[in-house]
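Below is one structure; the comments refer to it alone.
A protein chain is absent from this complex, but the other protein chains hold their places.
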Amino acid sequence: MASVLEIADLHKSFGGIAAVNGVSFTVEEGEIVGIIGPNGSGKSTLFNCVLGQLQPTSGEVRIDGRVTTGMRPCDLNALGVSRTFQLLQVFPELTVRDNLIAAGQEHCGTMFSRLFGPRDAGLGPVADRMIEFFRLSHVAGERAGRLSYGQQKLLDAAMAFMGGPRLVLLDEPAGGVNLTMLGDLRERLRAINRERRSTFVVIEHNMDFVMSLCTRVLVLAEGRIIAQGSPDAVRNDPKVIEAYLGP
Amino acid sequence: MKYLVKPLFAAAIALSPISAVAQSTVYIPNLAELSGAGAVSGTNWRDGIILAVEEINAKGGILGRKLDVPHVDTQSEASIARAQIQKMIDNKPYVILGPVFSGSVLPSMELSKAAEIPQIMGGEAAAITQRGNPYIFRTAFGQQVSMPKIANYMRDGVKAKSVAVVWVNNDFGKGGRDAFVAEMTKRNIKVVADVSTESGQVDFASDVVKVKNSPAEAIFVYTNEEESARFLREARKQGIKVPLIGETTLLGQKVIELAGEAANGVKGHVGLTADAPVPALQAFGEKFKKRFGYANDHNGIKGYTAVYVIKHVTEKIGKFDSKAFAAALHGMTITPAQEPGILMEATWDKNGDIDRQSFLGEVVGGKQKIVEILPKAGL
Amino acid sequence: MSAFIQLVVSGLATGAIYALVAVGFALLWQTSQTINFAQGEFVMVPAFFVLVAIKYWGFGYWPAIAVGFAISALLLGAAFKGLVVEPMLRHGVLPLVISTVALAILMKEAVKDFYSSQAQQFPAIVEGTDLDFLGAVVSTQSIAVIVVAIGAVALLNWFLSSTLTGRAMQATAQNRNVARILGIDVERMILYTFLINGLLTALASFLISPIYLAKFTNGETLGLAAFVAAIVGGFNQVRGAVLGGLILGILDNLAAAYVSAQYRAAVPLVVLVAVILWRPQGILGRVEERSV
Partner (left out) sequence: MASAGLVRGTLAAVTVVVLAAGPEFLRPSQLYLVSLWAVTAIAAMGLNLTLGYAGQISMAQGAFVGIGAYTVALLMQAGLGFFPAFLAAGVLCFAVGWLLGYPALRVQHHYLAFVTLAFTTLVYLLLRNEQWLTNGVYGISGIQRPTALGFAFGTAARFYYFCLGIMALFLGAMWWMIRSPWGRAFMVLRENPVRALSLGVDTRRYTLLAFAIGSAVGGFAGGLFAPLVQFLEPNSFSLGYSLSLLLMVIVGGAGYLFGPLVGAAVAILLPDFLRFTEGYYLLLYAAAVMVLMAFCPQGLIGLSERWQANRRARLAAGGER
């Protein structure tokens, strides 16, 4: 069986400057892969290329063995690929519950059935379970824009799971979240990984978070993978230390 | 929601029983282009009406009743004109005055016809009186009357074999252009340049280039006031030598004022003018200038005489009866001897078209000069 | 051929005016993301300030022009910034667009209600004599318009690139936060931009009104022309706006003469749409960086 995600020799340059410079790796089902690296090492660009927000200059992306290079994000999402963004991306004027339904509704039925079918696209119970799972019940009817930062971050993550994705790419899920919430988030992600066999790729700066969550870590510097392996192995790799601290 | 309810309640309270119009006045509303593209014409028309109403009311009104003439703006838009005339009709007017723009007359006259209320208006489009509407009356020539006069002048006065026509692309300009071209064809005069211009256009270089490059022996200019002035300036600048011919507007006061020297030498037909060698018209022009501080154009005369038509007809039928009024005015001739306010003898036919003398004129030294008086067309 | 030259020369004179208006429009956009839908009215109104000064306050031509510039800078520059743009900036682009649409209506109605609905003659700086130029006739007025307009833009360009204040303004336009870090008084620079726009539109007004007469509806075509010129040339470049203005002026004349007089208004718009769809940064513009 093919890997969930295969990336082969991916390049992306902006006006001659290579942001991603020949990255190849694979992710197997059920893995939680962390990607770390200094600022500007090409992590977010890599995500954007995988997810169709940017067109890679060259190289190939395969999801479940199928070539998806250049596909639109919404079509990728239909294949079961979901993501969160580095900066908060919720729909501030919609309620928490509507945010979640909106995040999953395009996976339910056809355009036609969505117009004439149930108002919640049949997702009400799923959304309610998700709200409970992420402990947002007390704010379920609030507009997302009025939630605290941490709550929005949780909602942001929860939205990524609404469509029942096979593969979720999380871009700095822990950024700006306080310690208590951080533990919560980690626990939730692990639970989903366990229960649904969802596969995660996580970009994160918070080393403790990455090391305690991920099964494998890739280190990116100047657009290339310079090291990979178990969290402990990577932590002690001299190349990684050099990349972070400079030569 | 409540924003909706409040005004409606206000309506219910304020407007439910319409108090009968006080017997001491008679309601003759005026609908005019007080803003928008037709503002110059509409304001002249309104001021002519104001002048006449003041005179008549000072002398005790008509049959002992003072005239109540509110002025309502169409903003030069047909849909607003229609809404406003409906509002007037709700208040049961005796006669409706205006509007001036044919584009506003056409939709509004259906309503006055349905309500059987005479409408005396300033529109000149041929179509207005071709629909068998017994309640519509003109105060100036329709284009189907004035264009043959221009055409005759082109043939006999200018002796042109080929002409250019410059027109403004709205209902006024297009209507005139269509009537003019038809008359030219009848007289075997070739239209060698047919130039459409925009209302509000400022740069006429390309239009002048076009007529200049055509073999036209005369140019007929049929646009609104400011555009006429701008065209004349550009034409003089580019050294157009052939005669520039116009119909009323082009020789009007406003155009002469705005175009300055460039207006000199313009010739054409003038339906109505304060500069005509008719003492009554000249006296009116002075009165007008004294009252409003600016020189009137033909629309001022149209508005002024419209009110005196009402006075004369009403006194003749001896009552305020809208239907009788319309019936009486068809086929009627009013002379200045009978009613000095009519200024010039005029006749209305069964369609509501007007017939009277008109003029051939020329702009000389920044003034309109009348060179010939044309007899009534004898409709 | 002389006809063609005539069209180009006349188009240049009109285009120079468009350029002045478009430059101000582009400056406002750069420094404060203001899309001014009342820009055409900003050109219409200063002529009436001068007319009021002449007619009611008995001023001579030059004092009246000076008063016109002063009132324009005050009302169309400072007051516009303080009372209209500033309270709106935190709400985003759309409310400001709506507000300037309303402002355009307000200015037109005010001139109509409180001055006159009729076109007014406006005194010219130079007497209109006609000169022959390669078989085309050019009035000295048109030449004066072109010379003054180009001079003003050149002066502005020099100011922006060679003076300390000008460079500070450009820095503000490029990146407000960086400018602030560099110690530039960003608020003051933005105010300067608004004042310059007020003065540019006033200048355009005084140049164009003697030829085209002053009327409350004049802004409608001018404003549209300014948008088109600014976008076609390049929204974020003074040079682009100038080029756009000149192209538009010539294009309008050529279109009316050689394409269709009835559809003359359509030609610049078709060009506009084509530019927006295929080269949104304009002919001379830079690509604005977008982040995902």
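Order of writing sets the labels: A, B and C. Residues in every chain begin at 1.
Everything below uses one rule, namely that contacts are C-beta pairs under 8 Å (C-beta built on N, C-alpha and C of every residue); 3 or more make two chains touch, one makes a residue touch a chain.
Note that the structure is a prediction, hence the values are computed from the model and not measured.
Participant: Determine which of the presented chains are touched by the chain that is not presented, and list them.
Facilitator: Contacts of the unshown chain, counting the full complex: A, B, C.
Participant: Sort through C:88, C:119, C:144 or C:173 and give me the one touching the missing partner chain.
Facilitator: Checking the options C:88, C:119, C:144 or C:173, the one contacting the hidden chain is C:88.
Participant: Return the single residue from B:155, B:174, B:287 or B:316 that touches the missing chain.
Facilitator: Per the contact definition at the top, the residue touching the missing chain is B:174.
Participant: For the chain left out of this view, which of A:73, A:150 or A:229 touches it?
Facilitator: A:73
Participant: For the chain not shown, which residue from B:24, B:79, B:185 or B:338 touches it across the whole complex?
Facilitator: B:79
Participant: For the chain left off this view, which of A:114, A:190, A:205 or A:224 is in contact with it?
Facilitator: Missing-chain contact among the listed residues: A:114.
Participant: Thinking of the whole complex, not just what is shown, which of A:63, A:103, A:189 or A:225 touches the missing chain?
Facilitator: Touching the chain that is not displayed is residue A:103.
Participant: For chain A, which residues touch the unseen chain?
Facilitator: On the chain A side, contact with the omitted chain comes from 51, 53, 72-74, 77-78, 82-83, 85, 89-94, 98, 101-108, 111, 114-117, 119-121, 159-160, 162-163.
Participant: In the full complex, which residues of chain C touch the absent chain?
Facilitator: 35, 84, 87-88, 91-99, 101-103, 105-106, 109-110, 113, 224, 227-228, 231, 262-263, 265-266, 269-270, 272-273, 276-277, 280, 292
Participant: Which parts of chain B are in contact with the chain that was left out?
Facilitator: Spelled out for chain B, the touching residues are 1-5, 7-12, 14-16, 18, 34-35, 73, 77-79, 82-83, 86-87, 89-90, 103, 106-107, 110, 125, 127, 169-171, 173-175.
Just so we're on the same page, only the chains that are shown with their structure count from here on.
Participant: Which one of the chains is closest to the middle, using the mean of its C-alpha atoms?
Facilitator: Answer by centroid distance: C.
Participant: Determine the centre-to-centre distance between chain B and chain C, using the mean Cα coordinates as centres, and give it in whole Å.
Facilitator: Taking the average C-alpha coordinate of chain B and of chain C, the gap between them is 37 Å.
Participant: Multi-chain contacts only, two chains or more: what residues does chain A have there?
Facilitator: none
Participant: Would you please write down the residue numbers of chain C that are in contact with two or more other chains?
Facilitator: There are none in chain C.
Participant: Using the touch rule from the top, collect the residues of chain C that touch chain B in their complex.
Facilitator: 3, 6-7, 10-11, 14, 112, 117-119, 121, 128, 130, 137, 139, 208, 211-213, 215, 217-218, 220-221, 252-254, 256-257, 261-262, 264-265
Participant: Going by the contact rule set out above, which residues of chain B touch chain C in the complex?
Facilitator: These residues of chain B touch chain C: 34-35, 37, 39-40, 43, 169, 195-198, 200-203, 205-207, 209-210, 212-213, 225-226, 229-230, 233, 237-239, 254, 257-258, 260.
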